[in-house]
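To start, I am sharing the structure in question, which I have written as structure tokens.
The complex appears here minus one protein chain, its other protein chains still in place.
Labels for the chains are A, B, C and D, by order of writing; each one numbers its residues from 1.
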Amino acid sequence: MNTIVTPGQKLCKDTEYISSEGTYVHKGSIYSSVLGFSHTIKRNINTDNNNETTTTSSSGSSSSIPSEYNNSTSEDKRDYIVVLKEKEPGIVPEIGNVVTVQVLRINPRLASCAILCVGTKALKETFNGVIRVQDVRATEIDKVEIYKSFRPGDIVSAEVISLGDSRSYYLSTAKNELGVVFAQSVVGATMIPVSWNQMQCPKTKTKEYRKVAKMDIAGTDQDDDNDTENGHENEKEDNNNESDQE
Amino acid sequence: MKIDFRVTNPIATSIPLDYKIYKQQQEQQKQNEQQQTISVPVTTTSEPIKKRTNRSEEQFRQIFMKTGVVSQASGSAYIEIENTKVICSVHGPRASPKTELFESAKFSCELKFASFARPGERIDYMESAKEKDLSINLRQSIIGAIRLEKYPKTVIDVYVMVLNDDGGVLVAAITAASMALADAGVEMYDMVSACSSICIRNQSISNGSNGSGSGNGSSGAAPKVQSSILLDPTLQEEESKDSLGCVVVAKMPSLNEITQIIQTGELSYNNTIDGIDLCIDGCDKIYSIMKQNLISSLEKQVSKKLE
Amino acid sequence: MEAFQKVHPLEFYKKFLERSVRPDGRGLDCFRKINISTGSIMTTDGSSFVKIGNTSVIAGVKAEVALTPTQSDNSISSNNNNNNNKMFVNVEMGPICSNIFSSSKPSEKAMSLCSQLNSLVNRLEINDKELYFDDQGKYSWYLYIDLYCLDYNGNLMDACVLAIMSALKNVKLPKGIVVESSASEAPQLFKDTEQPMRSLNIGTYLIPQTFVLLNDYLLTDPSLEEEKLSSGTISITFNDRFEICTLLYTGITSISEKILEQCLEKTKKRSTEIINLIDNCCTTINNSNNNNNI
Amino acid sequence: MYVLDNNNNARRSSGGSGRSSTIIMLRINRCDQQQKREVERKKEIVAADSVGVGDMNTKIDQFVVPGDAIGQIDDLKVRIGPGLLQNKDQVVASKAGVLRFSKFHKFYWIENEQKRYVPQAEDMVIGIILEKHPESFKVDIGSSSPAMLSAYSFEGATKSNKPLLSIGNLVYCRVLVANKDMEPELVCVSIRNKAEGFGQLIGGYMFNCSLGLSHYLLSEDCSILKIVGTHIPYEIAVGVNGRVWVNSASNQNTIITTNTILNSQYMPDDQIESFIIKSLAASQPV
Partner (left out) sequence: MNDKRRACLFIQPCKGQTERDREKDVNDRQLENSSANAPLILDVVAFGLSIVGLCFVEFSRLFFIPTTIKEMSSTTTTTTTNIKRDDTRLSNQIRPIESEQALLNKADGSAKFSQGKSSVLAAVYGPIDVKTARKEKISKSVVDVSFTPATGNTTYFDKEREMLVRNAVESIILTLLHPRTQINVIVQVYSNDGSIISCAINACCLALLDAGIELNCLISSITLSFTHDNQIYLDPTQKEENNSKGLAVYAINSKSEIVMTKTTGIIGESLYFQGLNIAKQSCEKVSAYTRLAVRNRIMGDQTQPSTTTTNTNNTLVEESKDKEMKDSS
């Protein structure tokens, strides 16, 4: 079933499979909605580990299959059908995504920032996001001072909590693993986290207040991420090569 | 007021006319003067349509397509229908400066002609009414095919540039835009393909009327005009005075739904229906070319990656 | 990696440059492959398509006719220094070539590039007689060179100069005929399509080369990313006698004389290659209807 | 070569608008010998510049322009202020002006005639209310971004008892937080949480002056305010953001006070008194 399909291509009847990512149902049939490879995913309610694709995934992005497929409790026996894109520029921050943002400016009520990456994928163009003062941390919300949590230029790991207002997404750092991951001190040195709310400049030894992200959880995540990233890096180069030869 | 900062020549220049035509007109004028006293003013008249030599009336010109031509865009496509050359890039889904729609993406299209795209005078850099018109038609044709609800709070922009216009600009633009959207990985219900056809007065009659220089005033309104329908007209055919009208059809062939029919000119009911039928067949053919192209481009990418 | 590049682009580049290599695999001195093809746009009097790596530019020349301005006309507007020009270059960097441009008005970049190219083109040593419409030179051809950037991945200056050069080499002008009708009316101008067209005789070649300074490294033929991060840009154009036609340095840091000399030297070295490129494209790809131009 | 003829040709004057401009006369000397001499003199000047490095004191009360090296930081207790920057262990000027030094604080700064105010913590400024929010005000203090003034930062203000200020009102306040990362924050209480003169400025007249003048008015050796006080009873609030507010019993007196302060820049102290008396006499109804 590892075939290339184009948008609008009829894949199967909707009684055979459950329509999933990259597909839609129309008049009892499942159609592809993107250009890519069609896969079927065996449903297995018991364990996550048995969740395998029927084909050796050549696109290497099996991680993008949402986990919620396994949580469905219906008696349905059908497998899922998905179409995976080869190239994925159309990423948009969605609720629940962990995003990497850069703080642009701060005021006592909020820190406004630019969303640079969704997960590990860099966005082509940035989206606006806002971390409101009540979303900085989970405890002692009324004592939070934005000024002591973020500074312009900081790189922050945050979660999208809502689509927000007309200008920006609302983000939150109210989890241990979320917060400032990279910050520079006044003299321009990269600061080292010393506690959950302080970072130290290695040059001047001055301490500055930040809402620091707990790094050790992120560390293991990063390893996983690197694999997929490399895959994408290769793809990117391929694209370049190809277009060079045109 | 918009101020154009672009380079301008302080001296007004013009394009010289063809001496050949001038000579012909001079001769014709002499003949006319012999026949009647009223002199016909010297104007540029388009030549009568030459009969198609290299293809039949229901045949396409050669089509060439390629995706991924603009490295900076999310998706892009380039299409050549012989001498009609169109490039299209898609930006987005990207953040909109001010969101109006929360549930779905905003979709906008813009079509521009390069200043040298058409024969004759240069095209102004400012957006003309024609470009605006084509942009709207392009948007209308494609918007129904895109799953905009998948991309809330974002904008998808399609930009089309016509590099060389030799008829069928809208067809090329619609085809290029849907190819580019597919290339960008934007989720769609189906790709839109388009096709145009033209209805022209039959050669023998038009030649006769042309020769006498009069007597064709009521030909459009006449119920029975000898006419034939040509698929995929060139610019010369489109702008010829023998053309009665034009039909452009945009269609989602896989779902078998038509997204847009544009009919211009004075066409009889039968002619219109015939034109549409011809176009629908054409759309399916173009669709298969589009599909093939996309599949082979993806295959190429994958094989490169495996190497 | 991808995320790192996005978050700390400068650091990312530093890591590469320390090993004398660029993220796209080129060495610091390497330039991207240049492709030039001409004559693909039928509606022009001369056209060319230039691709430097991913950067691509299409140029079209349209020729129009007007009375040759007399000497007295020139003296009236001495302030306006483009009154004697017969060639007008316009650069369009629309949203088609990159997501950073909008269609509303020409970007500052396009305008300053346009200004540079105009002053460059009008110093091209093209004899006035070359542009005569009739034999006496009462009327002349005016050439409108329109450049459309189709893909903007850095180093547009070089692409534009090459596109102009090859498009001008591709220009074919018909023979002009002036028909004097009567004393009161202006004479009518015609082109003679039955006679063979002539091409322009351009006395010189332009050899462009652009460099950027990034973290004290000198990079040849910069990509867009490199241009964005750079602290200074050096654009050089030589003619085939190695005289400087353009030397432009702009940037937020200063530049040493030594680097300038280095850049000039590097540009010289590449001159024969570029001259060949321009010549080849004009001789070979004229006959075919070349479909596969992009 | 050129010579600056100090004695005759370089002079300054004041304009009617209160701004001043300079005349510089540079005279040519075509004599070759003199040219040589000038070259030598110039070299000396350059040499003097480089000698100055290392000892900041030689430069005190001297004119400097951006890029001039002021001296080495060998004494750790030296503090540098506006217009000076530390470049490794060197102090470099970043503004054109006169280098000043306070012996007491070991503090160096550059004095010039700047007009744009850059907020600093603990500065006393006069602000104009721009926007009203439920719990705060947006205030223009002449800095790059508007400052924030909390509605609770007034003496005795509570949730139910907020100050009644409207857009366009003047407030005399203290800069609490000034940081290049944030918009400045203002309060209308002193460190002891008392009003002590801060708060809304009612009536009177506010005018702008150069930052230099406003600093001078606040300094101890400023005699103008005292001299004016002997003739006209008045109230004054000086904001270091180049804004001065004056109020007195009558409009005439306010005007005279304003004019005296504005013109004091161009008058020696002994003339100020006569200026006031003259103005007072002129303002009397005939």
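Miscellaneous remarks
Definition applied: contacts are C-beta pairs under 8 Å (C-beta built on N, C-alpha and C of every residue); 3 or more make two chains touch, one makes a residue touch a chain.
The shown structure was predicted, so the numbers you read here are calculated from the model rather than taken from an experiment.
When the whole complex is considered, the residue among D:Leu213, D:Ala237 or D:Ile276 that touches the unshown chain is D:Leu213. Only one residue from C:Leu218, C:Leu264 or C:Leu277 touches the chain missing from this view: C:Leu264. One of D:Val177, D:Cys222 or D:Ile236 touches the chain omitted from the figure, and that residue is D:Cys222.
Mapped onto subunit C, contacts with the missing chain fall at residues 78-79, 81, 106, 108, 111-112, 114-116, 118-120, 123, 239, 242-257, 260-261, 264.
Where subunit A meets the missing chain, the touching residues are 102-105, 152-153. Of the residues in subunit D, those that touch the hidden partner chain are 1-2, 4, 6-7, 10-17, 19-28, 30, 35, 39, 63, 65-67, 81-83, 85, 94-98, 100, 102, 104-105, 107, 109, 111-116, 118, 122, 144-146, 168-170, 180-181, 203, 205-207, 210-213, 215-216, 218-222, 240, 251, 254-255, 258-259, 262-263, 265-268, 271, 275, 279.
In this text, only the chains that are shown with their structure count from here on.
Chains that touch both subunit A and subunit C: B. Farthest chain from subunit A (centres taken as the mean of C-alpha atoms): D.
Chain C has its Cα centroid nearest to the centroid of all protein Cα atoms in the structure.
Each chain gets a centre from the mean of its Cα atoms; for subunit B and subunit D, those two points are 67 Å apart.
In terms of their C-alpha centroids, the spacing between subunit B and subunit C amounts to 29 Å. With centres taken as mean Cα positions, subunit B sits 41 Å from subunit A.
Residue positions of subunit A touching 2 or more other chains, listed in rising order: 124-125, 240, 243, 246.
The set of subunit B residues that touch two or more partner chains comprises 66, 69, 71, 74, 91, 94.
Taken in their complex, subunit C has these residues touching subunit A: 1-3, 5-8, 24-25, 32-33, 51, 53-54, 99, 294. Listing the residues of subunit B that touch subunit A in their complex gives 66, 68-69, 71, 74-75, 91-95, 98-100, 102, 145, 147, 151-154, 182-191, 252-255, 290-291, 294-295, 298-302, 304-305.
Those residues of subunit A lying in contact with subunit B across their complex are 4, 6-10, 22, 24, 26, 31, 33-36, 58, 85-90, 92, 124-128, 163, 166-167, 169, 234-235, 238-243, 246.
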